[in-house]
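These notes concern the structure reproduced below.
Just one protein chain is left out here, and the rest sit where they should.
Letters are used for the chains, namely A and B, taken in the order the chains are written, and counting of residues starts over at 1 for each.
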Amino acid sequence: MLRYILKRLMAGVLTIVILITVAFFMMHAMPGSPFSPAEQKNVPPEILERLAESYGLNRPILEQYLEYWKSLLNGELGISFKKPDTSVNSIIATHFPVSAQVGGIAVIFSLMVGIPLGIVSAMHRGKAADFATMAFATIGISVPTYVFSVLLLWFFAGVCHLSITVWWDQWYNYLLPVACLSFNPIAYIARQTRSSMLEALEADYIRTARAKGVSELMVVAKHALKNAITPVVTYLGPLVAGLLTGSFVVERFFSVPGIGRYFVTSVSDRDYTMIMGIVIFFGVFVVICNLISDILLAVIDPRVKLSK
Amino acid sequence: MTAIEPNARALPEQCAYSDLPSELFVMDGNGGEDEQIVRPSTTYWHDVWQAFRRDPLAMGGAIFIVLMGLCAIFIPMVSPYSYDGFFPLIRNQGPSWEHLCGTDQMGRDIMIRILYGARISLTVGIVAAVINFFIGVIYGGISGYVGGMVDMVLMRIVDILTSLPSLLYIVLIMLVLGSNVGSVILALCFTSWIGTARVVRSEVMRLKHSEYVLASRLSGATTRHILFHHLIPNAMGPIIVSTAFLIPNAIFSEAFLSFLGIGIQAPMASWGALANEAIPIMMTSPHQLLFPVAAICLTMFSFNFIGDGLRDALDPRMKH
Partner (left out) sequence: MSLLEVKNLKTTFAIGVGTVQAVRGISFHVDEGEFVGIVGESGSGKSVTMLSVMDLLPNYAKVEADSMTFAGKELREMNARELRALHGKEIGMIFQDPMTSLNPLFTVEQQLSEPLRIHLGMKRDAARAKALELLRQVEIPDPEQRLKQYPHEFSGGMRQRVMIAMAIACSPKMVIADEPTTALDVTIQAQILDLLENLKKNTNAAIVMITHDLGVIASMCSRIIVMYGGMICEEGSSRDIFYRAQHPYTWGLLNSIPKIHHDRHEKLVPIHGTPPDMLKPPAGCPFAPRCRYCMPVCRMMTPPETGLDHGHRVFCHLMHAKAPKVERGVDR
């Protein structure tokens, strides 16, 4: 087990190193520069020159790359280009917890609703409960999150005349963002659980368990569910990473002061350090989440360790 | 003998077994050879088509997509309206007989804009799916078939690509190449083939140790022959399903990019852009939001139903 974890960990570190390198050079390949005179017309060129100097943008790219690694190893993600008075570290430290909180609730909610829905659906295959659940799940995977958010917003603000722009002071302000974030995952988890549950229930080992006189509840809850849950665990890594790092759309619509919206704005702002900071943060987060879900999978399914 | 047809109904029912006429007990050699196959033998793809045709949701989805495609191609040719322009007198009108879906802030007909959007969405969806299909099959096929070190390296590359936040490279590509259909497709194709590649890889790995592949290799088949004549065709079911689900994903992503304002630019109308434009005025004229959103949702539904139907039809285990 320990060897398996170490192996996965090494692969994760390698992934992050390559990710940083790729992201760094990709970003610098972007046409224009944050301080090019052509784009910042109302700033005197000599000031732009000095700014570029202070961020080290005039030096050879390889040197910048090494420089970046040096500060990175000290745990510094650098100073934002857009907001010269704040460090990327502090932006992440301020906004990530908000996203993580909303996202965390959404993850738990998705699992608590999605898995039971899938099981119920599989148990009542072809009956009304199955049909209703799968209709809901099909809507869930077909309707994009942003469309769902817009519709929810339109419904509550336009039809019910509720004010939902205030964020942060009441618990019920969590409801809509969490609902929007977990809408797709619930549908996906329910569908996945249903199909793997159906497959598991038809397996020979389920017949063996029944032949041993295991009760129907234990057949489903113990023998089938443990087998059916593995695809959901695999999906859990990317899901947690995606939800905890925030969604641009949901955060914008519901005025959630999270990290998600910095994603898009920093790229179009060409805020190099901010982009790098978020890419690294996100990358590390994805790698860790995948690692955890891999370990979880190996705990559930002893065959995993052998195949990888 | 000839008086009695070999038919159960001709049997004298009132007759006791021991009293049955003796001509019934003459060996006529009529057994043995006449094997009748009651069910006509059908090919795999014929079965798939039959199963798919019987799925009302999948067929409904397919019909909807075809209709949508035909409308998107032909209606703009004959319609008096254009997707572009400025008509101050008819701004923000609700649905009417002249403008079935109403008009937008510029007085443009929303239905024609949705149909132009359908051209973009369907093109993006189908082209992206085709490109993904080829990249995925080749990448996954090589990785699964060669295995070992090559597989390790290829799979690590895939791992890294999936760790990249998709928005980052999509936005980068859009900025570098400009906002047009081509760059949207390129941006979408950057990583979405990975799912297909993984499916192909695992299928190929599963099949490459089968006996018919061994037989083929023993009879001197080349690697390429084995890969493209044995492995890929046998893995076609899961590949088609994963490709079918790529289409709605691509349409979804394109609409999302336009919705963010970094996709296809005005005055070209993409569904996401239409929805985005309508958000500030959704309280006063919700139809401007609801029609494009309905177009997105119905298309997504249709493609997902088609995908589900294909999966059920291609997977013999689902047949009962």
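Throughout what follows, a contact is a pair of C-beta atoms (placed from the backbone, for glycine too) under 8 Å apart; a residue touches a chain by one contact, two chains touch by 3 or more.
All figures in this text were calculated on a predicted structure; none of them were measured in a lab.
Student: Quick one: say which of A:H28, A:R50 or A:K226 touches the chain that got left out.
Tutor: A:K226
Student: Out of A:L117, A:A209 or A:A241, which residue would touch the omitted chain in the full complex?
Tutor: For the chain that is not drawn, the touching residue is A:A209.
Student: If the hidden chain were put back, which residues of chain A would touch it?
Tutor: Touch with the absent chain occurs at residues 202-205, 207-216, 223, 226-227, 300-303, 306.
Student: Given the full complex, what residues of chain B touch the hidden partner chain?
Tutor: Touch set of chain B with respect to the missing chain: 1, 4, 6-8, 10-11, 17-18, 20, 22-39, 319-320.
Assume only the chains that are shown with their structure count from here on.
Student: Could you grab the centroid distance between chain A and chain B? Build each centroid from C-alpha atoms only and quote it in angstrom.
Tutor: It comes to 26 Å between the two C-alpha centres.
Student: Could you please specify the touching residues of chain B with respect to chain A in the complex?
Tutor: 156, 159-160, 162-165, 167-169, 171-172, 175-176, 248, 252, 255-256, 259-260, 262, 272, 275, 279, 282-283, 286, 289, 293, 296-297, 300-301, 304-305, 308, 317
Student: What part of chain A is in contact with chain B in the complex they form?
Tutor: These residues of chain A touch chain B: 11, 14-16, 18-19, 22-23, 26-27, 29-31, 138-139, 141-144, 146-147, 150-151, 153-154, 157-158, 199, 202, 238, 248-249, 263-264, 267-268, 275, 278-279, 282-283, 286-287.
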